[in-house]
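Removed: one protein chain of the complex. Kept in place: all other protein chains.
And then chain A:
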Amino acid sequence: MKMLINVAETVVADALRGMAAAHPELTVDVEKRVIVRRDAPVAGKVGLVSGGGSGHEPLHGGFVGPGMLSAACPGEVFTSPVPDQMVRAAAAVDSGAGVLFIVKNYTGDVLNFDMAAELAEDEGVQVAKVLVNDDVAVTDSLYTAGRRGTGATLFVEKIAGAAAEEGAPLQRVEALARQVNENARSFGVALSACTTPAKGSPTFDLPDGELELGVGIHGEPGRERRAMMTSREIADFSVHAILEDLNPSNPVLVLVNGMGATPLLELYGFNAEVQRVLVERGVPVARTLVGNYVTSLDMAGASVTLCQVDEELLRLWDAPVSTPGLRWGM
């Protein structure tokens, strides 16, 4: 497996050095692994800190900037960051208005952010946490670690980020983040496994002519394997899986997200099918975003996320944002 890297051990640090060079508007601490918007802490503004394993770019470092995250903590590839990174990030962005941790529901992320929250509070930072768990492919029961956090993370970070930018207090920003998560659901499919730099070969074996339905974002297999389907069939399956769980009465935001190795030509074609299903099901679409936002290294495939919005959530979604990975209105 050929990769554009030096050695597996320095993949994250090398990427951070390159990110720093490309984005002088961010402060990138390569050694401590914290990405902070250059003007932090912004007086009176709630700080938003997220993070998780690397390999999902642009999530999360690519979403740091005005209108979205205040800081991000990249872990090793597919491994959650450590508490030291989050405590450092919280201290860097806290203006006294408190900090919201946005945490995807994976055991490692939850444990490390919990430890970090305690440590940051010991240092006098007021911390609130929101857990993102939008993946309908996982049964949320006593017999699993609960639903994974996937595409909805982008909606939570954008909408809570807009509210914080407007000066909303911590409790309000937290409530909005929770509201977005509760109204968002995702479903993903893989057409190929991904290759982590540490392993150097695909994480699971997916023969030509087959696909995995219900995958997460860590190269893990999904809930079932089937013979390859058309874009139309995949859209039917994915959107129905979501709508079985979310019965929207309001318009939805749509994210058609590439897993990293699927070209936009295919993603736009897939989006056409997703929109067709939504029309058939009578679900009005407020906004649509198509692209690679929550990726899984070089995995081929896509996920769909729907988020039901009211007028305020839609207004916050439309609010200006300026980050490496998402930018409009400014």
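Criterion: a contact is a pair of C-beta atoms (placed from the backbone, for glycine too) under 8 Å apart; a residue touches a chain by one contact, two chains touch by 3 or more; residues count from 1.
Keep in mind that, in the parts below, contacts and distances are computed from a predicted model.
Peer 1: Under which of the names "Acyl-CoA dehydrogenase", "ABC transporter permease subunit", "Iron-sulfur cluster-binding protein" or "Dihydroxyacetone kinase subunit L" is the non-displayed chain listed in UniProt?
Peer 2: Matching "Acyl-CoA dehydrogenase", "ABC transporter permease subunit", "Iron-sulfur cluster-binding protein" or "Dihydroxyacetone kinase subunit L" to the record, the invisible chain is "Dihydroxyacetone kinase subunit L".
Peer 1: Out of A:M1, A:A22 or A:A198, which residue would touch the omitted chain in the full complex?
Peer 2: Touching the chain that is not displayed is residue A:A198.
Peer 1: Just to verify: which one of A:M115, A:L170, A:M229 or A:A261 makes contact with the chain not shown?
Peer 2: Hidden-chain contact among the options goes to A:M115.
Peer 1: Which positions on chain A touch the chain that was left off?
Peer 2: Within chain A, the residues touching the omitted chain are 8, 53, 75-84, 106-108, 111-112, 115, 137-139, 142-145, 148, 196, 198-199, 203-204, 216, 218-221, 223.
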